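Here the complex is missing one protein chain, while the rest keep their positions.
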Amino acid sequence: MPDTDALETLRAALEVFARERDWEVFHTPKNLAMALSVEAAELLECFQWLTPEESAAPDAKRRLEIEHEMADVLLYLIRLADCLDIDLRAVALRKLEINRAKYPAERVRGQSRKYHEYDEYEPGDGG
Amino acid sequence: MPDTDALETLRAALEVFARERDWEVFHTPKNLAMALSVEAAELLECFQWLTPEESAAPDAKRRLEIEHEMADVLLYLIRLADCLDIDLRAVALRKLEINRAKYPAERVRGQSRKYHEYDEYEPGDGG
Amino acid sequence: MPDTDALETLRAALEVFARERDWEVFHTPKNLAMALSVEAAELLECFQWLTPEESAAPDAKRRLEIEHEMADVLLYLIRLADCLDIDLRAVALRKLEINRAKYPAERVRGQSRKYHEYDEYEPGDGG
Partner (left out) sequence: MPDTDALETLRAALEVFARERDWEVFHTPKNLAMALSVEAAELLECFQWLTPEESAAPDAKRRLEIEHEMADVLLYLIRLADCLDIDLRAVALRKLEINRAKYPAERVRGQSRKYHEYDEYEPGDGG
């Protein structure tokens, strides 16, 4: 276990990074959400023409690109959370609970439909 | 400081979540990168028609939506990292170092151009 | 008025383009939707750090980038429609009718809320 939480370490480092560059003025939540979305698309691009199987075994060069794009997504996500004073850890744990309730294991097993497509089923009827 | 690292806590919980639902088959890196990109766009949608100023002060209802979408982005990011055996903490710290070198504070202060647009400058000439 | 419809001209040209390169195998609708989404993000990136006002007056270099990204979006959109045998002209005209009904001018004038946020209003009560 690391001494400090990764999310908090990165949050503090990004705050300094933006302040040292006078970039706070660009870091409106709207702009940061745009930047995050652009990085997510750059990550997507790494997998674009691969088969599902190929996407699970990227070569070394592509793997490095994937790592960089994933890092960029995380950095913008943490920065956005900080600007809006959102506790990422807490909201992610809460959302995971919501997802558990939305998609009960016994009903959705092996299926990928969106939760609202399960509405015809009664909860607990075994799917 | 929390007892365990948030990224590791969430990683382990998501692994169980997918296994209990037999969703591993859908969780190819290609599919997960798509899902992440879709969630990033849903986050973007929360800010879509707002002015930059409005985006910094969302009302309670919108704030909750923002939190949920940010959580979804983080959960897919962590799940994708796990499927590719990528250490998110390590790659984010490394990328932050790269960004520090790409955008030296004394050169980029108060400007938002992309780093390749600084190429006409010599490193260290103070911008 | 041009002799032939732009959408049809481009559709036919793209079909030849893919066939000459044996790229039909990569052009599954799933892959094309991914490619389109990536191009849309590259277009978004052109505007990322601009103020709303700056975005309306891009300089010559950025304008050219914008044109290229918009072209890429259109080309993938037309190619995807062709692969799914969808008549883009017809569906766009139909969707415009739907949007007219969803957002009656007298109710939404000068406001940008999503249509479901108007539900508290009775149709025709003038907003």
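Every chain is named by a letter (A, B and C) in the order it is written, and numbering of its residues begins at 1.
Convention: a residue touches a chain if its C-beta (ideal position, glycine included) is under 8 Å from a C-beta of that chain, and two chains touch if they have at least 3 such contacts.
Bear in mind the structure is a predicted one, so any value in this text is a computation, not a measurement.
Although it is left out of the displayed model, the omitted chain contacts the following shown chains in the full complex: A, B, C.
Within the full complex, the residue among B:6, B:44 or B:66 touching the omitted chain is B:44.
Contacts to the hidden chain, counted on chain A, fall at residues 34, 37, 49, 51-52, 112.
Although one chain is not displayed, chain C still touches it through residues 1-10, 13-14, 17, 20-23, 25-26, 28-31, 33-34, 36-37, 40-41, 43-44, 46-47, 50-53, 55-56, 58, 63, 66-68, 70-75, 77, 80-81, 83-84, 86, 88-89, 91-96, 98-100, 103, 105, 108-110, 112. In the full complex, chain B contacts the hidden chain through residues 26, 31, 34-35, 37-38, 40-42, 44-45, 47-49.
The rule is simple: only the chains that are shown with their structure count from here on.
Without chain A, the rest of the assembly holds together as one piece through touching. Copies chain A and chain B of the same sequence differ in orientation by 180 degrees, per CA superposition (steps of 5). Between chain B and chain C, the centres computed from C-alpha atoms are 26 Å apart.
Rounded to whole angstrom units, the spacing between the C-alpha centres of chain A and chain B is 6.
Among all residues of chain B, those that touch two or more other chains are 34, 37, 51-52, 112.
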